[in-house]
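For reference, the structure discussed in these notes is given below.
One chain of protein is taken out of this complex; the other chains stay put.
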Amino acid sequence: MVAVNDSVNVALSLGEKMHALATKLFPICRSITGNGVRQTLDIIRREVPLQIHEVPSGTKVFDWEVPREWNINDAYIKNSNGEKIVDFKNCNLHVLNYSIPVHKKVNLEELKKHLYFLKDYPDWIPYRTSYYKEEWGFCITYNQFSQLKEDSYEVCIDSTLEAGNLTYGESFIPGMTSEEVLISTHVCHPSLANDNLSGIGVAVSLIKTLLAKKSRYSYRFVFIPGTIGSITWLACNENVIPRIKHGLVASLLGDNGAFTYKRSRRGDAEIDVIAEYVLKSRDGRNKIIDFFPYGYDERQYCSPGINLAVGNLSRTPFGQYIQYHTSADNLDFISPASLEDSYHTYLEIISVLDDNRKFINTNPNCEPQLGKRGLYNLQGGNNDAKDFQLALLWILNLSDGTSNLLDISKRANMKFESIRYAASKLEECGLLVQA
Amino acid sequence: MVAVNDSVNVALSLGEKMHALATKLFPICRSITGNGVRQTLDIIRREVPLQIHEVPSGTKVFDWEVPREWNINDAYIKNSNGEKIVDFKNCNLHVLNYSIPVHKKVNLEELKKHLYFLKDYPDWIPYRTSYYKEEWGFCITYNQFSQLKEDSYEVCIDSTLEAGNLTYGESFIPGMTSEEVLISTHVCHPSLANDNLSGIGVAVSLIKTLLAKKSRYSYRFVFIPGTIGSITWLACNENVIPRIKHGLVASLLGDNGAFTYKRSRRGDAEIDVIAEYVLKSRDGRNKIIDFFPYGYDERQYCSPGINLAVGNLSRTPFGQYIQYHTSADNLDFISPASLEDSYHTYLEIISVLDDNRKFINTNPNCEPQLGKRGLYNLQGGNNDAKDFQLALLWILNLSDGTSNLLDISKRANMKFESIRYAASKLEECGLLVQA
Partner (left out) sequence: MVAVNDSVNVALSLGEKMHALATKLFPICRSITGNGVRQTLDIIRREVPLQIHEVPSGTKVFDWEVPREWNINDAYIKNSNGEKIVDFKNCNLHVLNYSIPVHKKVNLEELKKHLYFLKDYPDWIPYRTSYYKEEWGFCITYNQFSQLKEDSYEVCIDSTLEAGNLTYGESFIPGMTSEEVLISTHVCHPSLANDNLSGIGVAVSLIKTLLAKKSRYSYRFVFIPGTIGSITWLACNENVIPRIKHGLVASLLGDNGAFTYKRSRRGDAEIDVIAEYVLKSRDGRNKIIDFFPYGYDERQYCSPGINLAVGNLSRTPFGQYIQYHTSADNLDFISPASLEDSYHTYLEIISVLDDNRKFINTNPNCEPQLGKRGLYNLQGGNNDAKDFQLALLWILNLSDGTSNLLDISKRANMKFESIRYAASKLEECGLLVQA
């Protein structure tokens, strides 16, 4: 376990810092609206610049409207002896998320209609929601459930569901151009660690890194509730959409599985090609799958009228690990090492994306004389020099404005890094200009 | 064997009815012109509405002209004892089809120049024609041939070859649009059952079915002599050609082999995609082959200046069964079960074709809220409901006017039927309109 306090402990590794942030955010009872999201964004704002937006209940957002705001103070089930047998204060998963308020006595039969449990995992509490159907309920372990006897139970959910706001956060890092890369992560899950605190941690670390460097693209990170949050964000930012050239939905980044990249709806967008290149070069077990209209907020970003080049990059995909949407998706389930590896994977994709320019060979008729520019290895020599030479020739040959550097690296069967370096040398001596 | 009479026996299965029609048509001596075709079309007209056309001999039809009309009353070979050793009245295959009239005495040597037989199948009579070279001849079994002795033979072919007409039939079933589907079957073979009575039977049954339902497309069935018939039909119907969007040449549909679909010249026409989808989903043994400029009337429909999206769907292809073009292609060679299965295969292709619309998602920005339209399965639940849900999402996601329902079903890896059903539900509540 990682020790956490508000002052940054400089001795922590990057992965440990991400895990520490997750630990701080873990106890908060988040939902798609309400104070849980606000508290979460406040903590993120202590780490990185963040603009917080409030969108009033009832606002029309495309085919939907922003729902009433949900908040909760307490919830419990007491038996007839007045003993709390289920207590929200122990674990916020105990309450069906978005439960309407209730306070009454019920018999066992009535109570059971409002209970959710997992028979196959008798120690785990499931995570359940009812955003759009008015309902109250409790999620408990199967062990708790099986001990329930005929009795008169006091059920209390001290929640409010009232006109308010949907809250989301945005961190924008201007680049050399107004073209944007969108990184979207959801912030609506209560005490679940991989889904969604791992995504928040990786996003925060990436913001810190990108703030410290000069990038071609502007980067926009959004921290939003799932589904209704991305719908709201898109509806409120229709002017921004045309500037978004690439994007990733970040989630499920702390478990120890290999990565799965789910392509954008376009399927052959530059982000799709780059994510595949980076994932395959980092680890052969990483997987690439085609878009399907189910999952996280890529569903909205990739709806036919929006159709952004946004993929989803997670480790083990949703629903494919048994702890998914249960109390077992806790702080032990995510590791500093996995979080840090996820950060580096995202950063490599961003780095390739940012440098994946197209160039024009300024001297396209025959080869330029590299020797007179000091780029020709007159001595013959070692393999690095030969590879550098070949990289120069490939770039010159293919830089007619149709191929980007990753295209060239694939065609040449050379690493992107080698092609990027050689291109920088050719640009320096004026043999390349940006297309 | 199936009992046949003119009044329809309602106890017959559909396959038996098709076999009964074939049985009725079997004895007629058809050719590319003449009364055999007329009698055949008259019998078809008793079953379904049919317009009969007569095109005069000498009419220019593209590079060809309609030939003289051929009719035959009788034909025989008598030995010097006056015994008929070969008799047209026993089997109309005995006469070389389109033989010029002849009545004379010949010796064995001369006779042999005009005899056709199959040494490998000594009991079978071959089917031979000589439409464009003036010739007379007899087709006999090898057993008959081998018993011929030196003798003086009387050969008589009481045929006429005179200015007349080429006859064809057409059945047109108007649909909701003027776009047409063409089903073409040839009617020029004499006593051969699979080639061509099976095609006639399936076509007649399809007409009856289509008359009873409302279709998007108009359907045009043509009953024509092979080659010169389709050339004549195309030459006489140049105004119709642009309306034909899809088509199939129907023949060889009564044997017990798997289906072979031969693609149109275009190769990727919608009919090609749909025929492949239906055949593969019905039976893994069904085969798909590319177009080649040889075979039945698809040769004309797929000539470069016409280039219609017309494929050929048969069971065992021509020339690939030993009974092909012999007296063994008889009524026992075709079965009610195969005919009925052929009918259902054609009907499924027609059904997918007719319903394979493209839609536009009227709410393309983000997902529409299915819940408020009663399309969201709030309870979670069984697999059918989950599949229905996923079908809705796939259709909404891909309905931008570029994908038809079959495209979507393939992309979603779901049955066309499931996608069609879900699309109808989305159309009902206004989330889809036809593209």
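Just so it is clear, A and B label the chains in written order, and each chain counts residues from 1 on its own.
Keep this in mind: a contact is a pair of C-beta atoms (placed from the backbone, for glycine too) under 8 Å apart; a residue touches a chain by one contact, two chains touch by 3 or more.
Please read all numbers here as calculations on a predicted model, not as lab measurements.
Trainee: Which one, B:Gln144, B:Ser205, B:Ser230 or B:Thr345, makes contact with the chain that was left out?
Mentor: For the chain that is not drawn, the touching residue is B:Ser230.
Trainee: Sort through A:Leu148, A:Leu347 or A:Leu390 and give me the one touching the missing partner chain.
Mentor: A:Leu390
Trainee: Extract the touching residues of chain B with respect to the undisplayed chain.
Mentor: Output for chain B: 61-64, 132-133, 227, 230-231, 234-235, 265, 292-294, 299-300, 302-307.
Trainee: In the full complex, which residues of chain A touch the absent chain?
Mentor: Residues 361, 363-369, 371-372, 376, 378, 390, 393-394, 396-400, 412 of chain A touch the chain that is not shown.
The criterion applied here is as follows: only the chains that are shown with their structure count from here on.
Trainee: Centroid from C-alpha atoms only, then distance chain A to chain B, rounded to Å. What do you get?
Mentor: Using C-alpha averages as centres, the distance is 58 Å.
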